[in-house]
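The complex is shown incomplete by one protein chain, all other protein chains being positioned as in the whole.
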């Protein structure tokens, strides 16, 4: 019954227009002190078993093939407790 | 120079067609054992100072007013170390 | 890392340089040394390598494309012909139209969504830089077999890319093609067309006249996008080696492009633009060399002033970056404040990075040192020109001999008809076209499922005087016909687009084309190319419609297997009274049906 989180972010060298648009909007809304914003995706996967080695290997595979576009994105996996 | 993460997810009662599409695709790709998928957003904010009380209060405000639409979304804030 | 200055280059003539890795041949490199009288600096090498790449220099196609000019029918309507960002055609009542089609095939294979999106972005900036308001787009697409696994990756991404970018710009998509054929499986074709409207006397050119005028870079900041892309991505085959040195994928920002469009139109209106050029493949290298060569002959640029997204970029990388949504303008010194104010209104970053000179040299500095000092025309116009060997493909005669008469007669017509109707190439394309906004701007008279897109122009530019005119556009191509006979295949593509325009009631006026072929270094491909160009040029002459511009895309192949030769042809027509356009389909019961032609 474990829950696994996959965070997917654009690679650092890839333009993130959404993040930039937010960063430009913040000062107009009176928020200062934020120098950069990057926007990515977060996936919550509910597993029907424990988050053991085998399950995490599967999740890694899913992230590589489906959840992230590895041409432009990096991902990170963690088990939520 | 702290980095703060804001995770935004649709409220549990709101349908998440993206998450569902992924959940449906997984078995077709040979992945089993995932009972549910939810897709949300992840924002990385780079602050120009420390992530102290005041800064986090600001981030909370940003999340409430801009980064999340609290009519349909929940958010969580954490400082990355 | 030591800065490779001009001074240093002169002192270290024997330093080895990675010209081969940048796609340059030995003799090309030697020519650069002759031109400069020394070895190039690394920044200069970057400029020459991208400017002399197939993609930018048309070195293999130039000798053939000349026919479009030499055989061009006399046409008073042509205001700007080939060689500019896009051709401009006079459509009457003081109005002019500019249109062009361009490929983004290789990037769309690597990253379908971004590749296709930036393909739209690029062609829209071409049209914008002529001084026109972009008013519509079209797209001609080729994918592998509908049931081949990679098509599942490529097709949805490409359609989404075109849709998200074009929709966000507010440009109606008024037509195109979707064709499936196994020959495109490792090499899809994404050809995007844009059409723009301007007043006849408002044409802008990519030129930098008037020493003392300022060079302004505006739009997005420069990042690592597509560095090396112009030479690696667009002119190398997809072998593992080029995959390994794959540059950062260009990512489009349609919102920035929308701002650029509105900003440029306001700049044009304010009369503060002397010359303008979009930054596409070869980025700053291309814009500076071309504009300087066409203008006063010289330019001085301080590369440190280029606003960067990635502060670690080296000058060579800045010169080669293909970051999207950037433009370069030449502005009179007195107009600079007004120019910058308009950019600020639209939230478009703008920076003066240099000025026009009459020295005949393009000089660039970095940290105060001279790292580029070249005659700009040598990079922009005097690249190598190849007369590549041609050879009719080995099996060509046999292929043609294998005619339909050898096929068995279908026994069951019903079955045959159903198979045809259900085949991906004939099935409805609505899955694609329903993802494109065809209504935005309110001037779409006909779009899918019509044979040609038709636009009203009266209201397309607010404030201009009224006209009843409209324009029609169609784009067509058939790689299978062209494979059988490239000469006739190109003509058939033209005829189809020509007919599609004509049946709306419009008079065909001008042609654009995108020539998608395999490697020019393969004599059999080169033969196909030469035949197709000859065919298209002859047909244009016969039909009396000039080619106003286009694009050549070579190296469309997987390994050594080329795609079918695929010339895609766009035809523009004008209709005097757009309310008289003819819809396709049977409009009322009881009407007679007539068949025209053979």
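We just call them A, B and C in the order they show up, numbering each chain from 1.
What we mean here is this: a residue touches a chain if its C-beta (ideal position, glycine included) is under 8 Å from a C-beta of that chain, and two chains touch if they have at least 3 such contacts.
Quick note on the criterion: contacts and distances are computed from a predicted model.
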*Given the options "Branched-chain amino acid ABC transporter permease", "Phosphoribosylformylglycinamidine synthase subunit PurQ", "Nickel import system ATP-binding protein NikD" or "Dihydroorotate dehydrogenase", which would UniProt use as the protein name of the unshown chain?*
"Phosphoribosylformylglycinamidine synthase subunit PurQ"
*Name every shown chain in contact with the chain that has been left out of the document.*
A, B, C
*asked:* Please identify which residue in C:170, C:307 or C:349 touches the non-displayed chain.
replied: C:170
*Out of C:143, C:346 or C:366, point to the residue that touches the absent chain in the complete complex.*
C:346
*asked:* Even though one chain is hidden, which residues of chain C still touch it in the full complex?
replied: 160, 163-164, 167-168, 170, 253-256, 258-259, 346-347, 433-445, 456, 459, 462, 578-579
*Those residues of chain A which, in the complete complex, touch the missing chain*: 17-18, 21-22, 25, 28-29, 39
*If the missing chain were put back, which residues of chain B would it touch?*
10, 13-15, 17-18, 21, 65-67, 69, 71-72
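Assume only the chains that are shown with their structure count from here on.
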*From chain B, count the fewest steps through touching chains until chain C is reached.*
2
*Where the CA atoms of chain B average out and where those of chain C average out, how many Å apart are those spots?*
39
*Chain centre separation in whole Å, for chain B relative to chain A (CA means)*: 9
_Could you work out how far the Cα centre of chain A sits from that of chain C, in whole Å?_
34
*Name the residues of chain B that each touch 2 or more other chains.*
none
*Which parts of chain C, given as residue numbers and ranges, touch two or more other chains?*
none
*Would you mind writing out the residues of chain C in touch with chain A in their complex?*
110-111, 114, 220, 223-225, 248-249, 251-256, 309-310, 323-324, 347
*Can you name the residues of chain B that touch chain A in the complex?*
7-9, 19, 22, 25-26, 29, 31, 33-49, 55, 58, 61-62, 65-67
*Touching chain C in the complex: which residues of chain A?*
10-11, 13-17, 20-21, 24, 69, 71-72
